[in-house]
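Missing here: one protein chain of the complex. Every other protein chain is in place.
First chain written, first letter: the chains are A, B, C, D, E, F, G, H and I, and each begins at residue 1.
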């Protein structure tokens, strides 16, 4: 079941550089892990913004919330979820 | 080069049923044709809305505008285009 | 799987009264049928508005879109869908 | 009398971890207490957000305000209240 | 129980003048009747707009919806309802 | 001359508790004083929000600005003023 | 007493040309009359828009509403009124 | 003096095809004429929209309004004007 | 050439009181100086807000930007500029 997810990252400008580097490394590791598991098939950067557009493929709403809230950057992101359905004209 | 496109369709409620059926058939044919050519790799329905989210893969901005404005529903759609870039954490 | 759905109805003011009465009767029948099937467990009127807030319990995003687009009033409604998850403090 | 309530939580990123843990524990206790008293019959997490959608069943507007402002997280939440009425098509 | 209600009127510009005059006379009669019954204690025009701000004093949400939807102008108004509570500094 | 005023209070979360208590006591005193003088005839809490809706009865725009900016919470409030006129259907 | 008023004109595109010309002539006459009476001291066109920004100098809110609703274009305008006060740095 | 102008075109869907073709031909002629005169140095299509972004180089605000309101499509466009100044980092 | 300018002031709540007093005194001096020079003919307070509406009379866009960015409060203000033209019905 597919969901369209937009994530906008807002890191505090006075975040300690080491804490920031550690946080971003953990986020990258978690993102790789989730992609390899198959639940995060698409991930794009929005040009000019610290934001991404993603497609998630999960078995339920609860799964999706567990995945998104497991991201190390979760407390620093505004996330919008849009449920997707099969389009009748899709080849 | 990838672009995220959201299209919201607003057909006039008093459109003649035959004109409407013809218009939608032409839209479907054009959508199939564009998907088969490879420029429209993803197309999803937004749940509960007469709207879609799509990914287009084109060689230039001009190409994308030519494609979108060639859609028979173009005069009846609100279209928002977001340019996408490679995400550094993409596997 | 639960979804929160808000529907705002916008009927054209010049709709023929008979066509309108028929449309609303068909909507009511379909709403009753869907509630009795168990997929539409909650349905409330928003005070002062021609709008409702509903909870749907469906097995997939595709099911939800099929249900919503089967409503006779679908062409006259603005629908917003919000996926819900279990809340950790829910008793 | 039913009310639809959406609560969005905005905790300061630099909140002391112990103060935060205590605050959240108190919020959970109060939420459980209110649910058990019957005034908070529904409580859902919005997928991907630190936010909930709730239904409250209270005897008056004043009761609802007293309940919401008694929540330990009240100073950190944006709350929107929508009064609900019986829907004519509700089974 | 008090509610703050804002009503914005949007009459179709091509409404037949007689139908319009009849509609407005019926609205005025109903507004007078409701005020005399005590449920509509305050009613003000917003300067420069075809809109009003009102206070309603009703026994329940259902009562308020019945009253508002009984207004002859109801199909032509956008209505926003805000529940009010006692203010702790009110003399 | 009547004005509708909505005030939303935004106190900094790290305000010193004593300073906060003093500020709120001064605000309450000033609100009582203004109500007793007759310029602030109505004051309601918006359910679920740290906000009020008020009616002011003043002799000029300058009076109203002097009154509002004399409130101890003025630097912490977002204030919206709407001029009101007599409604033709008011009983 | 001064008020800032913005008026946006929305004439129906299918208005009969003669009716339109008559309406605009009446609007111009009324605008001249009001300016000459002293209640409408400033009137500017917003560049690129069918809209104006005006200053009105009236004795009360009721006066202002009577004046604005006497404009022949009133049914075709969206009007926003902002009360003005003396600025402490005004020379 | 430079101004940034965005124009969004909204033609009525039921415009007579001949009237529409004539209108668009007149718009094109006027756009060419204005560009050749030097006041409209830049003109771009926004990808996916019936809208343009333009730069105008005029001697005054009044000139700009005269130019924009001389466009045959003026009654069908929403226009937003943003004044531009020299940027200190411009080479 | 006339411009409509709205300025909303947002001073940090923890600004040092002396620094704040100095800043406001410098702003007042600069405002007086600019008014006396003739470029700032109108200046009003918006009732209930820490904001003003002004009219500037300048010879170019660059002049206006130089003037606005010379204000000591410039770093603390949100400024919106609207170019004005002669209105055809202005007496």
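The definition used in the following text is that contacts are C-beta pairs under 8 Å (C-beta built on N, C-alpha and C of every residue); 3 or more make two chains touch, one makes a residue touch a chain.
Keep in mind the model is a prediction, meaning the values are calculated, not measured.
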Chain A residues that touch the omitted chain in the full complex: 13-14, 45, 47-50
Interface residues of chain H (partner: the chain not displayed): 2, 4, 27-28, 31-32, 35-36, 42-47, 52-53, 82-91
Contacts of chain B with the absent chain, listed as residue ranges: 1-3, 60-62, 64-66, 81, 83-86
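Quick note on the criterion: only the chains that are shown with their structure count from here on.
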Matching chain pair for F-G (criterion: over half of the contact pairs shared, by residue number), options B-C, H-I or A-D: H-I
Of H-I and F-I, whichever chain pair has more C-beta contact pairs: H-I
Whole-Å separation of chain centres (CA-atom averages), chain E against chain I: 40
Distance between chain centroids, defined by C-alpha means - chain C, chain E (Å): 26
Residues of chain H touching at least two other chains: 3, 61, 64-65, 81
